[in-house]
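The complex appears here minus one protein chain, its other protein chains still in place.
Showing chain A:
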């Protein structure tokens, strides 16, 4: 029997730190700097996200805590891998697997042609990752195309868990001010504080639609407008369709919009794709399909078969780089600062992201090329998690 040796916390940390070297900066913001790095012994390329904590009044920031806490518990091919964590002085360093593009870039890259089987493949991988989160009782709470990163082998991975939290305790209220606006479920917009994985499914439904349309499906201009945007696109739900809707904090009377013919907008989408999308965008969260059931839906077993990840179309290296670099540049310092203040002023400290929703307005609507210099796009959000490959 070998003698047990003392293992002190700081020694473990030093040893972890010594395993990696930072190679070059991929992007920098107020909150974090992302480096490309390498595991010295194995040569594995990694992304090192250095979160600056030194200047935070209340110490370690909530989104860093949420992200580390969530990722340590999630091991799945469709969830970004947290390879290691170490601290250096008052910086927290997350060693993450290196992923070079994201679904937003892919959607915006007009030169890429999507086949129905490609969309099926991305949706399947995204739902698998989400199903795993929900099985582990974790809500992602910020699903959108630029948080779905894509590895060089085509695997899609859920990333950016800075808003993630556990759920399932019905007695505990959660903030409704979460998820980037265009992907925010109606119950959140109505102020629900007791919600479930259904909010992530709604976001996935929006992403599904965005893949089919190659444009955001429900781009509301403000939080109030968002509900109207949803009702115009999906029809205003009746009390029968969503009992309890009017009892939610912001559940007042809305203009009644008729339900449009979805097949008019989603031309070329197969019937089964639309059926599943509609199940994911069901108003009543109780009836909205779960990730597990979505994966068992005939859409995934019907022809065509989902494209193999390695065969999926992806932006050419240079194109990805250009857009990505744009995103890095577009980081808006002001908005970051405001988020920090907010992250600590809320009761259920949801972290910082919802502010971003407010800035996402003209981003994708402007189309194409990433955030641009103004820093008003979702691109500004992108940098903290985004591990892209500029140049």
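Note that in this section a residue touches a chain if its C-beta (ideal position, glycine included) is under 8 Å from a C-beta of that chain, and two chains touch if they have at least 3 such contacts; residues count from 1.
Definition applied: contacts and distances are computed from a predicted model.
Visitor: Considering the UniProt annotation of the chain absent from this complex, which name among "COP9 signalosome complex subunit 1", "Translocation protein sec63", "Cyclin-like protein" or "AP-1 complex subunit gamma" applies?
Guide: In UniProt, the chain that is not shown appears as "Cyclin-like protein".
Visitor: Touching the absent chain: which residues on chain A qualify?
Guide: 3-10, 12-13, 22, 25, 33, 50, 53, 57-60, 62, 65, 68-69, 72-73, 75, 85-92, 135-136, 165-166, 168-169, 171-172, 174, 344, 348-349
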